[in-house]
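For this depiction, one protein chain was excluded, whereas all remaining protein chains were kept in their positions.
Showing subunit A:
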């Protein structure tokens, strides 16, 4: 085994944990019974160094998303079942043809005391949609016909859409669609309507925020919230164990396992957060043959992958995105390993003796480990899987274009968004190259009908064909793991990038 620098750094947490086990005899002290006010919570996140920005429309990293939601609001956000829930929007009412949407805004004020108005919403969306710029949320909002949208009054916006779209609230909840005061271009001291006010920022080091007593949903418990940067997971865990921070975001299953029962770290696991997968490209050899795709589905020993790669902090997947989310087809029987049938299918596809390259990288936690375990599981099937570890910084772009089999993972998003971004003929990030006119038509039907039954049937049919023929081998769903000191209360378990994730206005220090 070769050990990289990163690998060695990872050992820190493990070693720390080993030395700790001796003293971790008692159960963790429980957080104070009820919410308490006051105090400063320090939260450690991985960062992007000095390139981090406070412009919420430029948010890209978890730390930027967490900071943005502390300072700003979106019109909607994703709830526990990853469906859109109203936030700054009090309610939304589509027209019968789903082409016009009337949004009523909540009574809320920005940190400078000015009310949040319909004009601010339109200006924020116009900024994101500016053709000269490259904001991440641009594609999510691209179906808005902005010239024909208008402010009915200060608290009512009417959006015109370029096509009927029943899931429009998903767009209002999309990553990076924050509402900023009209005309804002300078974000050195950002003003939002969120639960915390901006205090100070040192790029790559920390951001300090203060409680916004006038927050529309009620003032936060904490007086102050400080985001600090620690890129290595082991450093975040050590900072928490050493009492330097009270919240450590995104810990590995190894750290979680080593610190279970510790009196210095309370673990919060959010199920169904990140899907772990292998992506087969269906437009090229060898996986243009559906028999070979099925063979791979049957080769995967999912419980073993979950145990070995996720350290048990996860659940098996059924080759479909969004377990537990709205529209998920949970009536499709769970697939299991069937080596004999896999062998038969490999022979039938004429792939016996074939060596397939599996591209992977350390771009996301667990991908290399999963690829190695899966290659092992394929032994004796007639098909050889050769794991190739590529460059992590360009991995997602490389595997979108090249190769035929690659590691894939994704965070939470509505199933509709997953399909729109990855599974339509014109999707921008269609890794599996799944392009079928009849599937595109089903999607269009699902998002343009107001009839619930018809919509449910379309989602079910789409997922049925993906399960049978698709290119994603989604073997598991990883828990999202956050560690806090035992005196921290009110930490909800929710998938990353949903409403209750990193929701520091609900957190208190006991």
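Definition applied: contacts are C-beta pairs under 8 Å (C-beta built on N, C-alpha and C of every residue); 3 or more make two chains touch, one makes a residue touch a chain; residues count from 1.
In the analysis below, contacts and distances are computed from a predicted model.
Chain not shown in the complex: UniProt lists it as "ABC transporter permease", one of "ABC transporter permease", "Cell division topological specificity factor", "Diguanylate cyclase" or "siroheme decarboxylase". Within the complete assembly, A:60 is the residue of A:60, A:119 or A:493 that touches the hidden chain. When the whole complex is considered, the residue among A:38, A:218, A:261 or A:428 that touches the unshown chain is A:428. Touch with the chain omitted from the figure is made, among A:149, A:377, A:410 or A:463, by A:410. Among A:85, A:104 or A:206, only A:206 touches the chain left out of the display. Of the listed positions A:245, A:267, A:458 or A:496, the one in contact with the omitted chain in the full complex is A:245.
On the side of subunit A, the interface with the absent chain consists of residues 5, 8-9, 11-12, 15-16, 18-20, 23, 42, 44, 48-53, 60, 132-134, 136, 138-139, 202-206, 226, 228-232, 235-236, 238-239, 241-245, 363-364, 390-391, 393-394, 396-398, 400, 409-410, 421, 428-429, using the contact rule stated above.
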